[in-house]
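Here the complex is missing one protein chain, while the rest keep their positions.
Letters A, B and C mark the chains in the order given here, with residues in each chain numbered from 1 onward.
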Amino acid sequence: MRYGLVGSTGRMGQEIQKAFVDHTLCLTVNYEGSWSDGGKPDVIMDFSNPSCLPETVRLCREHGAALVIGTTGLKDSDFEMLRELARQVAVVQSYNFSIGINALKIILANYSKFFEDWDLEIVEIHHNKKKDAPSGTAIMLQNATGRPCPMHSLRIGGVPGDHNVIFSNEGEVLSFNHRAISRSVFAYGALRAAEFAATAKPGLYSFEEVLQCSLKKS
Amino acid sequence: MRYGLVGSTGRMGQEIQKAFVDHTLCLTVNYEGSWSDGGKPDVIMDFSNPSCLPETVRLCREHGAALVIGTTGLKDSDFEMLRELARQVAVVQSYNFSIGINALKIILANYSKFFEDWDLEIVEIHHNKKKDAPSGTAIMLQNATGRPCPMHSLRIGGVPGDHNVIFSNEGEVLSFNHRAISRSVFAYGALRAAEFAATAKPGLYSFEEVLQCSLKKS
Amino acid sequence: MRYGLVGSTGRMGQEIQKAFVDHTLCLTVNYEGSWSDGGKPDVIMDFSNPSCLPETVRLCREHGAALVIGTTGLKDSDFEMLRELARQVAVVQSYNFSIGINALKIILANYSKFFEDWDLEIVEIHHNKKKDAPSGTAIMLQNATGRPCPMHSLRIGGVPGDHNVIFSNEGEVLSFNHRAISRSVFAYGALRAAEFAATAKPGLYSFEEVLQCSLKKS
Partner (left out) sequence: MRYGLVGSTGRMGQEIQKAFVDHTLCLTVNYEGSWSDGGKPDVIMDFSNPSCLPETVRLCREHGAALVIGTTGLKDSDFEMLRELARQVAVVQSYNFSIGINALKIILANYSKFFEDWDLEIVEIHHNKKKDAPSGTAIMLQNATGRPCPMHSLRIGGVPGDHNVIFSNEGEVLSFNHRAISRSVFAYGALRAAEFAATAKPGLYSFEEVLQCSLKKS
């Protein structure tokens, strides 16, 4: 796979380069300038910031390249731009490229009904610099279960992010536990999204849809 | 629901009576003798031993009662008897009535493909009286993932039974953890099976199928 | 060891008999009546209720037997009675005979200073019938650390009782996790207390002191 990278010198750009080590970086865009090996990328990765989006979209059109976009803080007008582009190429957009969290969301949405008469509580643990509680991910997981429940937020040390969804009845406990090991967590999800987008039909996809599609392939 | 109970004085029979506290026991069968309030049971529970099966089946036919059977060590001829009965009434047969373990088996069978390029290991913990390792449940869960993996068996103190199925890649860990709290674990599953069987069409069902059916109801 | 048991027919009395299977029950006291094999007990166990205490103390004096008392709700006048008795025989009194919890309390009291610049939070999990939160044990453990900290109480299913004391700094997490498996948890601690009391000098001992003494023996 040949890929382009918007924001290649930033922290996220560097994590992506590590995870994409078996693929060819052929185009970069940075504040300092751009570079290209002259060939066409199959997919362009953009985990930078909304102000870069117009240039990113222009490059996707120019090269007929798919787009994987993990930029946060997108506005309605940004989504409009993405929908336009998605008529021409595959676009994968998500605010959370963790494979584990997205898989868990799908599993909870499909199977929480098994446990509808069990008790449910969620515990999440993050580093002590994190200001909001509960975490956005914890709220997303709770929504996936389809019912309110007590949430517990621990803010300790340098923990990157644990999420535990715990069901229990009189005789048993079943818990779904996710631990982010490091910042590279999103980069491996981005790689899976890129591999999907490089061959997918035009359209706007969520990361959950990318995962769901992987189930259909034998 | 009105239910009959084969082996009502045994340990399992007593756990069932505790879990079925909102339902009416109307028939019991024991080595010491039998008792009936004269009415018909909707379902008969048998968690005793294979030698009781012919009498159990006879009672189901006599009353048109469904059957939930958790007896272990059934032979081919016993299954033949159950299939016969299943033409007339609903029969639920399983060696493991834990809701959590059966739910986990379904989830792993359906979604392990998300993690096919992640590492996988299973850890199970049981009391120090347990002789076999890995546990039958651990093997069943591993089969559900569709691939071999390292298994670790701890045999310590009085732990009733923990099973942890752990997936990990470079950036995250997702683990599915089940803990049996007590012997009552199976009785609550048996209750769910009984509620299903009391209104189901004739047929031979696994406990997994009972759970799957609960997903279809809104 | 020969032991007497006040309240032998109650739930706690039965758990004690299971844990004391290698020792000889030679005296019982119940509402229904008393029984003795005619010989002297080395120690008398009382996990019943405060109203039995005068008779228990009388029996200890009569036989020169040590006392292990786990009765809850003792009043000042009850403690006065125990201090009196302790001039003559060894008396072990505690509201919590869990070896693990008492060991953890000692460890936290001695070593929390290692982590004085780390974050600290406590998570405890109990069954959904438990009304108070946080649990008395969680408060006791927090006191042992010598500093206030956030406490999280989960009330789910039939969990007998988990306590997790979690320290973390930027680079590591150290947690001390206790799980009660069953009601027998206290009976094994009571056995250790009885073995101590049977040979100890007269005096009033806490269960922590019993454990501390076990460290001094080689």
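By definition in this document, contacts are C-beta pairs under 8 Å (C-beta built on N, C-alpha and C of every residue); 3 or more make two chains touch, one makes a residue touch a chain.
This one's a predicted model, so the numbers in the text were calculated from it and none came from an experiment.
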| item | value |
| --- | --- |
| Interface partners of the hidden chain - shown chains only, full complex considered | A, B, C |
| Contact residue for the chain not shown (choose from B:Leu85, B:Ile166 or B:Ala180) | B:Ile166 |
| Given B:Val6, B:Val123, B:Ala190 or B:Val210, the one touching the chain that is not displayed | B:Val123 |
| Selected residue (touches chain absent from view) among C:Leu53, C:Leu141 or C:Leu211 | C:Leu211 |
| Interface with the unshown chain - residue positions in subunit C | 19, 98-101, 103-104, 106-107, 110-111, 113-115, 167-188, 211, 214-215 |
| Contact set of subunit B toward the excluded chain (per top definition) | 118-121, 123, 128, 150, 152, 154-159, 166-173 |
| Residues belonging to subunit A that touch the chain removed from view | 157-160, 181-182, 184 |
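Here is the rule we use: only the chains that are shown with their structure count from here on.
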| item | value |
| --- | --- |
| Pairwise touch network: line, ring, star, complete, or other | complete |
| Inter-copy rotation, subunit A to subunit B, in degrees (Cα atoms; steps of 5) | 180 |
| Between subunit B and subunit A, distance of the C-alpha-averaged centres to the nearest whole Å | 38 |
| Centroid spacing, where centroids are CA-atom means, of subunit A and subunit C in whole angstrom | 50 |
| Contacts with two or more other chains, residues of subunit B listed in rising order | 181-182, 184 |
